[in-house]
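Data first, discussion second: the structure below is written as structure tokens.
Now for subunit A:
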Amino acid sequence: MATHKFIISGFGGQGVMSMGMMLAYAGMIEGKEVTWLPSYGPEMRGGTANCNVVISDKPISSPVITKATSVVAMNLPSLKKFEDNVLKNGNIFVNSSLVNKKISRKDIKDYYISANDIALELGNDKAANMIMLGAIIDKTNVVNLDSVKQVLEKLFKNKKAVIPTNIKALNKGTMI
Partner candidate 1 sequence: MAKTLMKGNEAFAAAAIKGGCRYFFGYPITPQNELPEYMSRELPKAGGCFLQAESEIAAINMVYGAACAGARVMTSSSSPGIALKQEGISFLASAELPCVIINVSRAGPGIGGIQPGQADYYQSTRGGGNGDYQVIVYAPASIQEAVELTANAFETADYYRNPVMILGDGMIGQMMEPVELRAPKKRELPPKIWALTGTRGQRSHNTIKSLALEPDDLEEVNLKLKAKYDVIRKNEVQYEAFHLEDAEIVFVAYGTVSRIVKAVIEELSSLNIKAGLIRPITLWPFPFEVFDTLSSKTKCVMSIEMSLGQMVDDVKIAVKGRVPVEFYGRSGGNIPSPEAIVEKTKEILGGAE
Partner candidate 2 sequence: MAVIFKKSKGLTDTEQHYCPGCTHGITHRLVAESLEELDVLDRVIGVSPVGCSILAHKYFAIDMCEAAHGRAPAVATGIKRAQPDGVVFTYQGDGDLASIGTAEIVHAAHRGEKITTIFINNAIYGMTGGQMAPTTLAGQIATTAPNGRDPNHCGFPLRVSEMLATIDGAVYVERVSVDKPANIRKAKKAIKKAFEIQLSGLGFTFVEVLSTCPTNWGMNPADSLDWLRKNMIPYYPLGNLKSPKEDR
């Protein structure tokens, strides 16, 4: 596979950091090279937050992404900020529950996922990030769904009750 470079962005609290971390973790489980680089500072407390995730078969030169193979925009400011950072023929994932705007570029693939609405239908608005993660994995094949499930088992080993909801949301995301 080539090198996947994700910019994942949204409001603090939407779970964008953990989405990126789970991708990186799953990549590591599969023996790939991974880096996860967060934005940090006061914006983490409620403003926009983003992380850069690189997953590759080769050693990763730069953890800093200026041209992403995929951008995930969980809110409108993120779309505005990062649409131009998608490589030609790259992907953009837009959370259409919160963004009622189409992208302006014609040279990239756009996916509109109503992550919050679908999560609400499943009975847990907080799982919107897992819906989106499912969609990302389905469209990019960056890691296997099973690896992410293993990550969930590890991350929530002391909070097992939340695992089924998350897996349900992940699965749902892959079917959009």
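Of note:
In this section, contacts are C-beta pairs under 8 Å (C-beta built on N, C-alpha and C of every residue); 3 or more make two chains touch, one makes a residue touch a chain; residues count from 1.
As a selection rule, all candidates are chains of the complex that A comes from, given by their letters.
The structure displayed is predicted, hence computed values, not measured ones.
Here subunit A appears alone, and the candidate among 1 or 2 that touches it in the complex is 1. The part of subunit A that touches candidate 1 in the complex is made up of residues 21, 24-25, 28, 33-38, 40-41, 60-64, 66.
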